[in-house]
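See below for the structure under consideration.
Only one protein chain is missing; all other protein chains are in place.
Letters A, B and C name the chains as they come in the text, with residue numbers starting at 1 for each one.
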Amino acid sequence: MDFKLTEERQMLSDTLRRYLSDKYDTKTRNAILESDKGFSDEIWTGLAELGVIGALFSEDDGGFGGGGFDIAVVFEELGRAGVVEPMLDSAVLAGGALARIGNSAQKAHIESLIGGETQLAFAHAEPQSRYDLSDVQTVADTQDGAVLLTGRKAVVMNAEAADWFVVSAREGGEARDQNGITLFLVPADSDGLTIQGYPLISGGRAGEVTLDGVQVPESARLGMPGMAFPVIEEAMAAAVVAQLAETLGAMGTACELTQDYLVTRQQFGRPIGTFQALQHRMAEMLIEMEQARSAVINAAGHIGSDRVVRERHISAAKSLMGRIGRLIAEEAIQMHGGIAMTQEYELAHIAKRIVMADHRFGDQDFHLERFLDLSVA
Amino acid sequence: MDFKLTEERQMLSDTLRRYLSDKYDTKTRNAILESDKGFSDEIWTGLAELGVIGALFSEDDGGFGGGGFDIAVVFEELGRAGVVEPMLDSAVLAGGALARIGNSAQKAHIESLIGGETQLAFAHAEPQSRYDLSDVQTVADTQDGAVLLTGRKAVVMNAEAADWFVVSAREGGEARDQNGITLFLVPADSDGLTIQGYPLISGGRAGEVTLDGVQVPESARLGMPGMAFPVIEEAMAAAVVAQLAETLGAMGTACELTQDYLVTRQQFGRPIGTFQALQHRMAEMLIEMEQARSAVINAAGHIGSDRVVRERHISAAKSLMGRIGRLIAEEAIQMHGGIAMTQEYELAHIAKRIVMADHRFGDQDFHLERFLDLSVA
Amino acid sequence: MDLSYTPEEEAFRVEVKEFLAAELKPDVADKVRLGRGLSKADTEAWHAKLNARGWLAANWPAKFGGAEWGAAQRQIYEEEACAAYAPRTVPFGLSMLAPVLQKFGSKEQQDHWLPRILNGADWWCQGYSEPGAGSDLASLKCKAERDGDHYVVNGQKTWTTLGQHANMIFCLVRTDSDVKQQEGISFLLIDMDTPGVEVRPIILLDGTHEVNEVWFTDVRVPVENLVGEENKGWTYAKYLLTHERTNIAGVGFSKAALDSVKRVARVANDNGRPLISNPHFAGRIARVEMDLMAMETSALRIIAAAGAGEAPGLEASMLKVKGSEIRQEINDLSRRAVGPYAMPFASEAMEGSNQPIPDPFDVGDTAGDYFNNRKLSIFGGSNEVQKNIIAKVTLGGRR
Partner (left out) sequence: MDLSYTPEEEAFRVEVKEFLAAELKPDVADKVRLGRGLSKADTEAWHAKLNARGWLAANWPAKFGGAEWGAAQRQIYEEEACAAYAPRTVPFGLSMLAPVLQKFGSKEQQDHWLPRILNGADWWCQGYSEPGAGSDLASLKCKAERDGDHYVVNGQKTWTTLGQHANMIFCLVRTDSDVKQQEGISFLLIDMDTPGVEVRPIILLDGTHEVNEVWFTDVRVPVENLVGEENKGWTYAKYLLTHERTNIAGVGFSKAALDSVKRVARVANDNGRPLISNPHFAGRIARVEMDLMAMETSALRIIAAAGAGEAPGLEASMLKVKGSEIRQEINDLSRRAVGPYAMPFASEAMEGSNQPIPDPFDVGDTAGDYFNNRKLSIFGGSNEVQKNIIAKVTLGGRR
């Protein structure tokens, strides 16, 4: 066992933190939040140039990382600064699926993704599916060499900016069967693909994507027909690790802001950090932070393990973070008082990132139940 | 609506409190705890003379109360002093069942019970039944005028002291059916009835009761064959109200002891009650006490309502008390520190009464699930 | 002890239901239900209807035209009004200033201001908190200096709820800086149209504009707008705060919100079954419902014990803490229930807030409500301040 970061990862982490502290202060980020696009091309390009996107892919795929701890190191820093750029959805989720299942032609998009020129989106979840990965009702109908995609995809992150969609559709099996699901690579400008876009409370934008008989060639199919579920689950596992690390970074910022506030804010003629009730609650937050950090390490460290071991750690960490994240966000706000309720204060956005993370990839109850199922399995 | 106690109940409450503060201090009670019998005949007689037992029965049954708030008032005071005498099991549970279903001949025992001369026990739960009221495997086999009882009853409170047992046995239906259960009034000295007695961690004694073909006349049957379940549920509801009120009283004592300790115990040159972290935790205990008191009022106030309304309040209150009781017992011990860990300190016994209450009549999870079932019903 | 409603109480419930059925407009109820901000006109219209019915001053003493509702009546009205999604009344004039004027105001002040609260001539807001004086309210700095028959006010107030609608503000101001903090404070009524008063919006983390900063620069206030005695304002302020907390349990709000959570959970799909069949989610609902059942009885007990017009003390602090905890827990459940659809969001303050946002469960912005209601444990005396009060009272007596 070894708990030290490699030099390369430590360097990447330091560089990224410096870049974001220079380029991504609250004012800049809040302007990005209110922009029509919802993220900044300049920052996106900047991150690409730093090699942040490349760090999320293996050397075979033209990157220089792609492991669980590569993802964790990058996203903890992104989370620390409350970055809203669509790194998780474009690179880890859509890009990750492509890297796992795509053929060399299809993988060509990864190079331009790493370069920062291409944006991807992962169109999988549907209005009825909530957090159930196998609940796919969008259908793929193949007729002489062409595939027709019909269905609706819900809350698709980065939909409006995406050049390509990785779309899941059913080519066999019943609704909620794991078998029968296929992934397709679909151009954003396809006829019959429409997007109703909207902003998200924790930043960035998403959209309801309607596929009304969207026609793609069979070459758009990723992997074998109906065999995509394991790939979706693996890509999701990587995405969960990314989101957990991002949330951990945001929680770190919430704690930092609170600690600073406790020692500077004066009430009753003394810093409020001298009141023992707040001291103990701050201590409890830091104790839970250690738990959260270890949970993220467990998830990142088992991303390459066999399914049950991997998913058990994923669900344990996701459920734990949902619980601890809420505690830390709420306590940070409460100990600040009114100031944390204002949009212009950094914690407001950070707290929203932390809490809303429990609304993606399954919340703490979903993963509690899943952990139990995997434990008896 | 009206939240005032009647004068009679207020008087009974005051008298009982005075009696117990005179006669039932920690030293006396701890001596009773370690006695072979596990309770004091002198106290039992004293309580009977005060009319405490009579207050638990209606005038029709020779008492002068028997309502939900009569029970609550009595047991809150018993709980405040950590009384271990078998009032709940002898009077509310066994006596209550007798009062609800017995004929005039059978009810004769209630008079001597009220007088303090007779002890009863309720032999219903079995080794496999846990908290399931309908899980009765003891069988009653009737042959020409005689009934043979065969089975095992688990953790029967007051078994060794009881003159009579109210025994549940199955005369029809499958295991766990509500239909088919009958109650019988069985003399303690019956042939084939054996008791393996033992002390309980929170005081008093119980026993494993084995019925090996115990023979009783048909006149020992309480009510109609196989129809006893509703009576058992009603008697249990009254017993839960009694136990909730008792626990509330014990929780009140735990809070009192803690508040006194906080203002007297000196550490770091000041009373520990001047440390804000402890102040806030004490405040949280008192806030939960208000919740607990209201839950007991809700349960006591609906004991005469229709089944679903009654049982919904019973389960809500029992589950809530399980949660709050644990909080208050653990916080009281923690804020005291080592002294509360010693057997000779009053809180040790009080905390055990509070926590172990969750091991009778269904714990907080059992009643959470039951509350949900009753809510959809 | 008797937990059942009397025939009179049941009859009153019917009255309330009939009133709501007749007077509450569906579009207004929808705004309330979906957490969309009510316009000033919406609120004023509702006040007028209640006033016409004699229910606006429900808790005022009779001698001021109040209805003097008892605990049961209050609870019945609150429960029915919340269930119907009626607008809540604006408390600043009705439940905060009025009790102070009724107890400490001059006959002239009572005759002039109280009717205007009921007839809607004035919309009041509260000038208590300052950037440097939150939990430590007594450290406020906003200064009022006597100049002839006027006070000249300079300073800043903050967290002024709905100040953008108000034409009057009651303020705690410092009239003596040389004495113990609490002894140099006065209670002043200020016309917000006076030159030198400036209202600046504060946008909250859910993008709403409900609170403001109010700045005072050489604002001249006639001395007759001083309530009670100069430098006795702290007494009046504390009296007001206990009144502010009497309805803080919010039982009615919580019941309506919990019903909404259950409605969503019955239709939301969770792994092929209704969410309400998920035992872990159902358990969360059950736990908070049990807490709510108990707190409803606590609230009734406490209000009944305190008696009409009177403000409970210690128990009010307990209700404030538990009431806010329960409401915040329900807000957590309601965002949890809608799952991924809690994320779509358009803030009032944001560009394109008029674009359609998917709301498949027709519940409005559950996440925004959750974040917005973090305020419940912060304002009106934070839960920490309430716990200080509880500890002080309960431990203080024993020393």
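Simple rule for what comes next: a contact is a pair of C-beta atoms (placed from the backbone, for glycine too) under 8 Å apart; a residue touches a chain by one contact, two chains touch by 3 or more.
For clarity, every value in this text was computed on a predicted model and none was experimentally measured.
Of the chains on view, those touched by the hidden chain across the whole complex are A, B, C. Touching the chain that is not shown, out of B:E7, B:D36 or B:D60: B:D36 (per the contact rule at the top). When the missing chain is restored to the complex, the residue among A:D144, A:E174 or A:E290 that touches it is A:E290. The missing chain lies against chain B, touching residues 34, 36, 125, 127-132, 135, 154-155, 176, 196-202, 206, 208, 266-269, 277-278, 326, 330, 333-334, 337-338, 340-344, 348-349, 351-352, 355-356, 358-360, 363, 365-366, 368-369. For chain C, the residues touching the absent chain in the complete assembly are 279-280, 283. Within the complete assembly, residues 1-6, 69, 259-260, 262-263, 271, 273, 276, 279-280, 282-284, 286-287, 290-295, 297-298, 300-302, 313, 316-317, 319-320, 323, 368-369, 371-372, 375 of chain A touch the chain that is not shown.
The definition used in the following text is that only the chains that are shown with their structure count from here on.
Chain centres were defined as the mean of their Cα atoms; on that basis the chain farthest from chain A turns out to be B. Spacing of chain A relative to chain C, judged by their CA centroids, is 38 angstrom. Centroid to centroid, with C-alpha atoms defining each point, chain A and chain B lie 53 Å apart.
Chain B and chain C have centres, each the mean of its CA atoms, that are 43 Å apart.
Looking at chain B, residues 276, 279-280 sit in touch with two or more other chains.
Residue positions of chain C with contacts to 2 or more other chains are 384, 387.
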